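Quick one: this structure, given as structure tokens, is what I'll be asking you about.
Here the complex is missing a single protein chain, while all its other protein chains stay put.
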Amino acid sequence: MIKFIFIKLAQLIPTFIGVTIVAFSFIRLLPGDPILLMAGERGISAERYAVLEAQLGFDRPLIAQYFDFIGNLLQGDLGTSLVTHAPVMSEFMNRFPATLELSLFALLFAVIVGLPAGVLAATRRGTFIDHSVMGVSLTGYSMPIFWWGLLLIMLFSSTLGWTPVSGRISYLYFIEPVTGLLTIDTLLAGNWDAFRSALHYLILPGIVLGTIPMAVIARQTRSSMLEVLGEDYVRTARAKGLSSFRVIMVHALRNALITVVTVIGLQVGVLLAGAILTETIFSWPGIGKWMIDAISRRDYPAVQGGLVLIAFIVMLVNLLVDVAYGVINPRIRH
Amino acid sequence: MTTLSPSAAPGTLRYQLAEFWGSFSASRGALVGLLFITFILLIALFAPWVAPHDPALQNRDAFLVPPVWHAEGSWRYVLGTDAVGRDVLSRLIHGARFSLSISAMVVVLSMAVGIFLGLLAGYFRGWLETVITRLMDVVLAFPSLLLALGLVAVLSPGLTSAMIAIALVQLPYFVRLTRAAVIGEKDREYVTASRLAGAGHGRLMFNTLLPNCMAPLIVQATLSFSTAILDIAALGFLGMGVQPPTPEWGAMLANAREFMGSAYWAVTFPGLVILLTVLMINLMGDGLRDALDPKLKRS
Partner (left out) sequence: MALLEIEGLDVRFRTSTGLFPAVEDASLSVDEGDVLSIVGESGSGKSVSMLATMGLLPWTAEISATRMAFDGQDLRRLSPRQRRKIIGGEMSMIFQEPMSSLNPCFTVGTQIDEMLKQHRGGSRKQRRERTLELLTQVGIPDPEKRIGAYPHQLSGGMSQRVMIAMAISCNPRLLIADEPTTALDVTIQAQILELLLELQRDNDMALILITHDMGVVAETAQRVIVQYAGRQVEHQDVKALFAHSRHPYTEALLSALPERAGDQQRLPTIPGVVPGQHNRPEGCLFNPRCRYATEHCRQVAPKAEADDPARTLCHYPL
């Protein structure tokens, strides 16, 4: 198992180098003088230009710049934001828990709804329930989530007044960050009202972000279950006199999960892409909104650093999924 | 099994088409999808004649007029107007042109390059394959929308850069599928036979292998088409895609957002059109997949 993880890790190295090259080339690929571009319409003084050039290392040869970039990266230094002048790394780390919390909630929602729906559809194949689940999941799968978010805000926030429109928690509460996940930090602080507030703010964006993964998981679960339910070992399980609940939820689902887990892992990229839109709509202070702001403000060091870190997270999660796959699939493990 | 047209002999193209149509039309969803897409395509094609108004015309007497079923609505603006008095329906109709044509270009571009790279990787193997698959891994390491956004920022926001960015993001799927299909087909007898008959690399790749790898690629193309529509709209919504005042569905949503509380129609209809179009393409894609490749049916 350890060996398996190391092999997987080694395979990631070339990809990671590729990612750093892409992020590095990013600023250098800009047509025209990157510093003037960063300055935008504001213009820039000669001294400021020199300072920036030195700071960004643009006066040095390209290869040297790249190795500087890698060297700094390995020390956790991704440069400083042109807008806030704070280190990109700490900017990112400050916002990452918000995105993590949102994504985890979305994934939780997706699995809690999608998995049972898929199982139900498969075991009730061809019935009204099956058709409904498939219809809903195909719709969810086709959903423009930025519109979905707006629609839910119009309904639940504007019209019904049930949920807040933006932010992570009511301004009434201040919670000392421990994990950075407000739902957990409020619980750690033992503040139930704050927890309820955090959950209240989380629920709508979480559902919006979780919609597509939910649909994908439901579809995949259904098709995997249909395949597995026809297998000989499911018949064996029935022949053992087990209840149909146990046959389906233990013998069949355990095998169906092997492919479902892979698909769940693939949703991480979807979640992070979706977070950009969801966070924009709900003014959620996470990395998605931060990246959008950085891009529109031409804060290139932030964009570059963000790209590397996000790609790094995606690769890390994919590695975890590979490991999880090995754990639930004995044929890989041995 | 499929219902076959008895008029064609097995093995001919007509027979294959008849067989394909038999299993495709067996799915009601696929037919509905096909009809709807044809309808949207026709509307897009004849937009200037179908649309009741000029999509850019700002009518100062009609800001945020509600749709016809409201008391204040009128048949003049069936789906209402936006904040500067433009007819929502006309903008949606013209928007179909942009969404569909850009998405089609995305698919063509991505498919052409992807198939080429996939053929190279699967046919020659070796270091070329390693380089190509690694490159695709790199692309896949970024969340698609983020990479597209970054590219658009580099290339400056606009129609062409949005198109290129989204095509690039879709590329890995075509490369991977082609490569896998080529590797699967490469050692089959008909390929060996063709090679022994003296076919060169180019001929083997494009004339012998490619036609036999098309089924999953066509399915992927429909999937890419719907993803492209969503991504174009997302870029437009974030202000990084097609620039105003071009009537693009995503940009329409972004413009209408601030009037969300007072003018739901300006937000609801563009999104609904996006959803319906994407949904119908996906329905069609499911039918295509079942008809073209029974092996893929389950995934």
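Should a chain be cited, it is by its letter among A and B, assigned in written order, with residues numbered from 1 in that chain.
What we mean here is this: a contact is a pair of C-beta atoms (placed from the backbone, for glycine too) under 8 Å apart; a residue touches a chain by one contact, two chains touch by 3 or more.
This one's a predicted model, so the numbers in the text were calculated from it and none came from an experiment.
Chemist: So there's a chain missing from this view; which of the remaining chains does it actually touch?
Modeler: Taken over the complete structure, the missing chain's partners among displayed chains are A.
Chemist: For a quick check of understanding: of A:N255, A:T278, A:Q304 or A:N318, which residue touches the chain that isn't displayed?
Modeler: A:N255
Chemist: Which chain A residues touch the hidden chain?
Modeler: Against the missing chain, chain A presents residues 231-233, 235-244, 251, 254-255, 258, 328-331, 334.
Note that only the chains that are shown with their structure count from here on.
Chemist: Provide the C-alpha centroid distance between chain A and chain B, rounded to the nearest whole angstrom.
Modeler: Comparing mean C-alpha positions, chain B is 24 Å from chain A.
Chemist: Quick one: which bits of chain B touch chain A in the complex? Just the residue numbers, please.
Modeler: Per the touch definition, chain B meets chain A at residues 134-135, 137-138, 140-147, 149-150, 153-154, 156, 226, 230, 233-234, 237-240, 250, 253, 257, 260-261, 264, 267-268, 270-272, 274-275, 278-279, 281-283, 286, 298-299.
Chemist: Chain B touches which residues of chain A in the complex?
Modeler: Per the stated touch rule, the residues are 14-16, 18-19, 21-22, 26, 29-31, 138-139, 141-144, 146-148, 150-151, 153-154, 158, 220, 223-224, 226-227, 269-270, 272-274, 276-277, 280, 291-292, 295-296, 298, 303, 307, 310-311, 314-315.
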